[in-house]
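In this view, the complex is presented without one of its protein chains, the others remaining in place.
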Amino acid sequence: MDFVSLFITDFIAQLQSPTLAFLIGGMIIAALGSELVIPESICTIIVFMLLTKIGLTGGIAIRNSNLADMVLPALFAVVTGIAVVFIARYTLAKLPKVKVVDAIATGGLFGAVSGSTMAAGLTVLEEQKIPFEAWTGALYPFMDIPALVTAIVVANIYLNKKKLKESPELAMEESLSKQPVAAGDYPSTRQEYLSQQKDPDDNRVKIWPIIEESLRGPALSAMLLGMALGLFTRPETVYKSFYDPAFRGLLSILMLVMGMEAWSRVGELRKVAQWYVVYSVLAPFIHGLIAFGLGMIAHYTMNFSMGGVVVLAVIASSSSDISGPPTLRAGIPSANPSAYIGASTAIGTPIAIGLCIPFFIGLAQAIGGK
Amino acid sequence: MDFVSLFITDFIAQLQSPTLAFLIGGMIIAALGSELVIPESICTIIVFMLLTKIGLTGGIAIRNSNLADMVLPALFAVVTGIAVVFIARYTLAKLPKVKVVDAIATGGLFGAVSGSTMAAGLTVLEEQKIPFEAWTGALYPFMDIPALVTAIVVANIYLNKKKLKESPELAMEESLSKQPVAAGDYPSTRQEYLSQQKDPDDNRVKIWPIIEESLRGPALSAMLLGMALGLFTRPETVYKSFYDPAFRGLLSILMLVMGMEAWSRVGELRKVAQWYVVYSVLAPFIHGLIAFGLGMIAHYTMNFSMGGVVVLAVIASSSSDISGPPTLRAGIPSANPSAYIGASTAIGTPIAIGLCIPFFIGLAQAIGGK
Partner (left out) sequence: MDFVSLFITDFIAQLQSPTLAFLIGGMIIAALGSELVIPESICTIIVFMLLTKIGLTGGIAIRNSNLADMVLPALFAVVTGIAVVFIARYTLAKLPKVKVVDAIATGGLFGAVSGSTMAAGLTVLEEQKIPFEAWTGALYPFMDIPALVTAIVVANIYLNKKKLKESPELAMEESLSKQPVAAGDYPSTRQEYLSQQKDPDDNRVKIWPIIEESLRGPALSAMLLGMALGLFTRPETVYKSFYDPAFRGLLSILMLVMGMEAWSRVGELRKVAQWYVVYSVLAPFIHGLIAFGLGMIAHYTMNFSMGGVVVLAVIASSSSDISGPPTLRAGIPSANPSAYIGASTAIGTPIAIGLCIPFFIGLAQAIGGK
């Protein structure tokens, strides 16, 4: 069949899948002014259960699979996470009215991964009965952490270079005087801990605290807990009787909430420079295509499944919504959170879920169906 | 078998059904002073899931069924909803110590539908293995909205007539001066929006804002979202794996909460005029019998199932507990909420669930079993 028509047919069919339908439904009822509210505590436990389930799936799968198969996809996840930050540094940061640190932070957030988007991607693949390796969910941290670390390191190198160029003596003073202000701005002790990463004596960025901070966030720690339990214990009974059957249903509620939130945040776009809008629309596709291309290499060399390639692309097209922002806020305190968070949650996430998931599945099926 | 003995046997058997047992259990533990509390956020998500499930069931059923079958029951639902308001206008409103606007508002609330009561009715029917058309849940808005619209229109016509009769000039002034007080009394912007419906220049009531307000409430918007998803997308997987199996269990928790609440509100009855108590006890049976009679017409002419007749009667005997009160409060600001809400939640709802559901099922089985 014709590549384009096959792609379009498939794209439209996927919008009827429960996962995407609930997302679009959420947008529509929010647009119509519905007073429906899902309590915050329910969203918290849903995110916990989804990520624990993804972790358990990954952990059990890794226990039962060949670790060698994972090496190349994991490596490509790391490469993509780092590449996304440099793309933002050399495209978005060069545009008019865009501050360089804001652009780097935005790149970090778009390189980091959204657990909800990944959950949606895995579920749509299952709904379409497209097979993929069960451990692909475990690729999450391999892209998430490198992206955040790279963004914070690149931003700090830039800030130090800039200060030394402008006024070498003043830079040192400012660096010393700015620390307490940043610490006061952020309420938790994490800030104090992370602020130590930028040591004014040697001007080098310490990487380990950034990694530790990422791992401690609620999203990654739920997922890694699930992975550890899947790897080292026998959670199969509770997985089959509880986490697995509840997954799709809980995801449908979360998709509804994300649709409503995305609509309610459309207003935030006005506050953001126009170029952020352009970036947020294009970036999910570009990042996804890079990961899709790398995934195809693994497909041809290591027999990585086409479903797995789609998962890698969806992870790349997603931008972090839970754990990324606090890490970046602590790591690059001079960047403007309304710039990077607005771009990600109001445009990046709905595009990644509503358009990129069907796009990459359609692409995979069109390639596979040729 | 004898009609009466068959009816009584069946009535008692139904009180052992999980749904009604949890309601009665909730009343008993509240009466015994139990300190058990179900968190508010849990009740919210349970109501959302129940109504989304009812909507999904309806939507999927409508997609797969003959629309012509629905016309007569839907029409009868509209007729019942309107009739209930006029019954209150010409019975309750004529009684001593009862204000006419309060009586009309009470009629509106008893004409409107309770999602929880309907959910209980559908579940008891399933528990008793009595077949009914899957789309009957979709009759909800056909009775709910006409009742609320009629109550608000009738109340405003009455208020305008009264004012013109008493003092034509003063009426206009009062109408103008009362608006801001009412708006200040009610915290949301909905009030301001709805208060525009009563335009002092032409003294006519605008109907569309009342409908819009009803549709935006959390109960109806969850149900209509479910219906739309059932009609236009393919939610069968998530329906079968999540919303359908969780339904009865979640309902049992909600019934427990409603039982406890009903008991704790028995004290509110003292504040309400005695005639409200008489009305609240009789109305669910009378409204249900009207709908039951109309349903029997559809049964004999259109082959509408006896189970469907029971659903129609249960919807009619129920009174709105979530979405109705704010709509009425905004639409008839001069009515006393403690009158109509007290009558509905403290007496109407427990009677509808605990007595009317077994009554109408018993009636249907006694008629069917003759």
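As written, the chain order gives the labels A and B, with residue 1 at the start of each chain.
In the analysis below, a residue touches a chain if its C-beta (ideal position, glycine included) is under 8 Å from a C-beta of that chain, and two chains touch if they have at least 3 such contacts.
Please read all numbers here as calculations on a predicted model, not as lab measurements.
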item: Residue in contact with the excluded chain [from A:12, A:71, A:228 or A:282]; value: A:228
item: Residue of A:11, A:48 or A:304 touching the missing chain in the full complex; value: A:48
item: Contact residue for the chain not shown (choose from A:241, A:264 or A:338); value: A:241
item: Footprint left on subunit A by the chain that the document does not show; value: 39-41, 44-45, 48-49, 215-218, 221-222, 225, 228-229, 232-235, 237-239, 241-243, 246
item: Touching residues on subunit B - with respect to the absent chain; value: 15-19, 21-22, 25, 28-29, 32-42, 127, 245-246, 248-250, 252-253, 256
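Just so we're on the same page, only the chains that are shown with their structure count from here on.
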item: Whole-Å gap between the CA centroids of subunit A and subunit B; value: 44
